[in-house]
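This structure is in structure tokens; I'll ask about it shortly.
Here is chain A:
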Amino acid sequence: MMPDLGAFLAMGGYGAYVWSAYAITGLILGLLVVATLRARRSMRASLDQAEQASPRRRTR
Partner candidate 1 sequence: MAKALHRLANPARFLRIASPLLPWIAAGAAVCSGAGLWFGLVDSPPDYQQGDAARIMYVHVPAAWNALAGYAGLAIASAVALVWRHPLALVAARCIAPVGACFTVIAIATGSIWGHPMWGTWWVWDARLTSVVVLLFLYLGYIALLQAFDEQETGERAATVLALIGAVNLPVIKFSVDWWNTLHQPASILRFGGPSIDPAMLLPLMLMAGGFTLLFAYLVIIRMQTELARRRVMALRRAALAVSQPNDA
Partner candidate 2 sequence: MTFFRAVVERDLKLYMRGVVDLIGVWMFFGIAIAMLPLSIGPDPDILSRIAPGAAWAIALLASMLSLERVFAPDQLDGSLDLLLLHAPSPHVLVLAKSFAHWLVTGLPFVVLAPVAAIALGMEVRGVLPLAGALLIGTPALSLIGTLGAALTAPLRRGGILAALIVLPQTIPVLIFGTAAVSETLMGRDPGAHFSVLGAFTLAALALAPYAGNAALRAVRS
């Protein structure tokens, strides 16, 4: 199915356009997913911390 990687990448002369469109989409969505997951992870960490510290102690 991949006889000619070069032709595939060239996209009939529109390669730069097509690939940059996909790249931008991938980049934005990738960053969004990573940021979203990271935020959840760090928030869960602080939740654990806060729950351990409560109800009597300050969490600093």
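How these were chosen: all candidates are chains of the complex that A comes from, given by their letters.
Criterion: a residue touches a chain if its C-beta (ideal position, glycine included) is under 8 Å from a C-beta of that chain, and two chains touch if they have at least 3 such contacts; residues count from 1.
As the structure is a computational prediction, the values presented were derived from the model and not from experiment.
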Inquiry  = Going by the C-beta definition already given, which one of 1 or 2 is in contact with chain A within this complex?
reply    = 1
Task = Mind listing the chain A positions that touch candidate 1 in their complex?
result = 1, 8, 11-15, 17-18, 20-22, 24-25, 28-29, 32-33, 36-37, 39-40, 43-44, 46-47, 50-51, 53-59
